[in-house]
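Of the protein chains in this complex, all but one are displayed in their positions.
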Amino acid sequence: MSVDEATVRHVAKLARIAVSDAEVQKLAPELSNILGWVEQLGEVNVDGVAPMTAVIPNTLRLRDDVVTEPDRRDDILANAPVAEHGFFAVPKVIE
Amino acid sequence: MSDYRIQGATGEWEVVIGLEVHAQVTSNAKLFSGAATAFGAEPNTQVALVDAAFPGMLPVPNEECLRQAVRTGMALNAQINAWSRFDRKNYFYADLPQGYQISQLYHPIVGEGEIEVDLEGGATKTIGVERIHVEQDAGKLMHDQHPNYSYVDLNRTGVALMEIVSRPDMRSPEEAGAYVRKLRAILRYLGSCDGNMEQGSMRADVNVSVRKPGAEFGTRTETKNVNSVRFIMAVIEHEARRQVDLIEDGGTIVQETRLYDPDRNETRSLRSKEDAHDYRYFPDPDLLPVELSDAFLEECRASLPELPDAKRARYENELGLSAYNASVLTAEVETARWFEALLASPGKPDAQRASNWVTSELFGALNKVGKGIEDSPVTPAQGGELLGLIADGTLSGTLAKQVFEIMLETGEGPAAIVEARGLKQTSDIGAIEAVIAGVLANNPNQLEQYRGGKEALFGFFVGQTMKAMQGKANPAVVNELLKKALG
Partner (left out) sequence: MSGITDLGVAAIRDGVKAGTFSAREAAVAYIGAMEAGRPLNAFVVETPEHALAAADAADADRAAGNLKPLSGVPLGIKDLFCTAGVQTTAGSRMLEGYKPVYESTVSANLFAAGAGMLGKLNMDEFAMGSSNETSAFGNVLSPWRRNDGGNVALTPGGSSGGSASAVAARMAPGVTGTDTGGSIRQPAAFTGITGIKPTYGRCSRWGVVAFASSLDQAGPMARDVKDCAVMLEAMAGFDAKDSTSLNLPVPTWEAALSSDIRGKRVGIPKEYRIDGVPAEIDAVWEQGIAWLRDAGAEIVEVSLPHTKYALPTYYIIAPAEASSNLARYDGVRYGLRVQPEQGGLNDMYEATRAAGFGAEVKRRIMIGTYVLSAGFYDAYFNQAQKVRALIARDFDTAFEDVDLLLTPTAPSAAFGIGEKMADPIAMYLNDVFAVPASLAGLPAISVPAGLDGQGLPLGLQIIGRALDEQGVLNAALAFEERAGFNHRAEAWW
């Protein structure tokens, strides 16, 4: 599958990564190359095969409904680039 | 068939409505972390490392949240999927620390079910439920605390939500309102969600489209996070009207997300011309599929309480209550509980009389002071006592009302009030006869008129007698003795 520059920009947008024009030009053939390579999977006959859901047979454990986390706001905010009055601060969003 | 229509220039339009209700699960801890879920805590004080999506954090599911979703499904007569799976819904927003929400797209925990809703005039309609799945709630953003920043509070991040998706079976604001009310009542009966729409523990995304009757479904819009029944109905009216006007003006409806502005009573588009979200759902690799055992499912079923419809039927059929009373008493779980506690109180009052008393006297009093039955100053036991005093003749209807007033004000029990204020009604024949004699003696004109044929004056003499006895005379006895005295 060949990805064109428009697709590269679209994917970059979905992934929230700013890309310069130069990067887009470089990425388009790179990604096309990689996607072209992985596409060979299409030749595998997968009739009747279920997609793998668990790597090693295991059952999902369910937790008891108990509060185990105390108030640890200081820890939660400790690494914040910008925190104010107990909140994380981000550029203002208009909804 | 609903006959609700939007009148357009080209004719009548039918409205098609689907609702996605997000209901916060009542649980102590969050869906995938052990942080607390209580409403109203200081910002970011109920946040685990998992909720804040620090590097290397992993989700572990809370059994109670799954249990409540299953119980809810059972209450809606829905198919329960013992095998289900969590999927990641990927998008970026400041209230979504992981950059994805753990939800269930491909294999939800509950499949198809239905809700019977009650409409005006006693009609009912069955609204289909497509599915219920469990997912994480997002955090809260505040935009008005700072000129340049929005503030992020993650307390709500990771709280378990049930997303209850209806089929697009509703055709009017009334039906939608009835659906939400009924669903809310069921959730509160179950205890799986407190249904508190103001606090946001229950909210709806309202999907609306319009079509000419009999035509294909039109394109729908989705108005998100509507948090009251009144607003839901307003959104439907407004959005249906907007769509009809747009189509008739030659435009086309765009499938988009909208927000409701209650101050302006209008919806506006949330998404700009940008591409719609591509959520890139895929099974969450940090979690294995959910497998619920037979024992688990049996416990869920055994734990179901009597639900509103069943309770109402029992009240009508077994307790003999009127349809109206049965409906009113079962509309809210607190009311039904209060009523059943009343019936179980020591005096074991008669069910029909008790139901009349609750729906008229008690509700009347509570409405006047704007209180709900959970805040009733009168307890079921006290209500039962009062009904007992009426039944055994201690109190007449009038006296009972008086006593009730005092109960509401003071919170005292009726027997104590009667004792303290001597409000017993008397059936003392001698005393009543004496008073009657006095009344007749003091009202010779009326007596003559009555004896002359003006029978309506009987009520006058009853009134005078009761007044003279400060309302404490047993009305039945007064009637009997008066008849004798008047001849």
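Read from first to last, the chains carry the letters A and B; within each, the first residue is number 1.
In this section, contacts are C-beta pairs under 8 Å (C-beta built on N, C-alpha and C of every residue); 3 or more make two chains touch, one makes a residue touch a chain.
Nothing here was measured: the structure is a model prediction, and the numbers come from that model.
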| remark: Answer key for B:39, B:282 or B:296 versus the chain not shown reads B:282
| task | Tell me which residue among B:88, B:171, B:203 or B:238 touches the hidden chain in the full complex. | result | B:88
| remark: Touch with the missing chain holds, among B:18, B:43, B:73 or B:97, for B:97
| remark: By the document's definition of touch, the residue of B:40, B:55 or B:214 touching the omitted chain is B:55
| Missing-partner contacts on chain A, residue numbers | 3, 7-8, 11-12, 14-19, 27, 30-31, 33-35, 37-42, 44, 46, 49-52, 55-56, 58, 60-61, 63, 75-76, 78-82, 88, 90-93
| field | Contact footprint on chain B, counting only the chain that is left out | value | 49, 52-61, 88, 90, 92, 94, 97-100, 150, 152, 278, 280-282, 285-288
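Following the convention adopted for this analysis, only the chains that are shown with their structure count from here on.
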| Residues of chain A that touch chain B when the two form their complex | 10, 13-14, 16, 51, 53-54, 58-69, 71-73, 75-77, 82, 84-95
| query | Along chain B, where are the residues that touch chain A in the complex? | reply | 27-29, 33-36, 41-49, 52, 60-66, 85, 92, 94, 141-143, 145-154, 259, 270, 275, 278, 280, 283, 287-291
